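All protein chains but one are shown in place.
The block that comes next holds chain A.
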Amino acid sequence: MFTFPGSISTADGSALVKLGNTTVICGIKAEFAAPPLDAPDRGYVVPNVDLPPLCSSRFRTGPPGEEAQVTSQFIADVLENSQIIKKEDLCISPGKLAWVLYCDLICLDYDGNILDACTFALLAALKNVQLPEVTINEETALAEVNSKKKSYLNVRKNPVATSFAVFDDTLLIVDPTGEEEHLSTGTLTIVMDEEGKLCCLHKPGGSGLTGSKLQDCMSRAVSRHKEVNKLLDEVIQSMKHK
């Protein structure tokens, strides 16, 4: 697995993740918007997963297909349940101005296990985001942006996804490739954060799984979390020293 944060300079935060052959790039753009009426002290985080025809011949041009929509919804659920960033941190002036983080994930090469790669790319990109300082001018009531002073986002949790392919209720394979996914009878994705808490479990139909097998998966997910977290910390440290 390889990660390259900060590759796109037009984006406020970006990361490229390569998991075997599967490659996903995440770019985050921050804009201003009025906070939602029912939660005036919160900002927005809007994920969008794009599976263009260039990543695999099974996708066509046009509006997002079923797989892209499912993956977008999965990422939105992970953001919501794991509370990676508190939406309250994105608020600049309650009721008037808040940040919107548009997280656009584009798959460049589809070879299975898209959910893991997308979650990891999103996490790496969020850690790379730098937002300029904003102050509200009291006289004109307009925002003043100081692009010279930038600060990193407060990323509170590190959720990591681990996917498994299920074969005939018995055999489980971690991190399936495209061919393995195609032949599998079901898939399972577990998202854990660093305290060993479960954020999200995604099992879209497919063959059943016994309780003990599920427990095995959870323990494997915990150990994978440690490996991935270590890699991400190393990469972020090396970026900061540049």
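Rule of thumb we're sticking to: a residue touches a chain if its C-beta (ideal position, glycine included) is under 8 Å from a C-beta of that chain, and two chains touch if they have at least 3 such contacts; residues count from 1.
The rule is simple: contacts and distances are computed from a predicted model.
Look at the chain that isn't drawn here: its UniProt entry, checked against "AP-3 complex subunit beta", "Trafficking protein particle complex subunit 2-like protein", "Exosome complex component MTR3" or "Proteasome subunit alpha type", names it "Exosome complex component MTR3".
Of the candidate positions A:29, A:203 or A:220, contact with the hidden chain is made by A:29. Within the entire complex, the positions of chain A that touch the omitted partner chain are 7-11, 14, 21, 23, 25, 27-34, 36, 44, 46-48, 50, 52-57, 61, 63-64, 69, 72-73, 76, 100, 102, 104, 106, 108-111, 132, 134, 142-147, 178.
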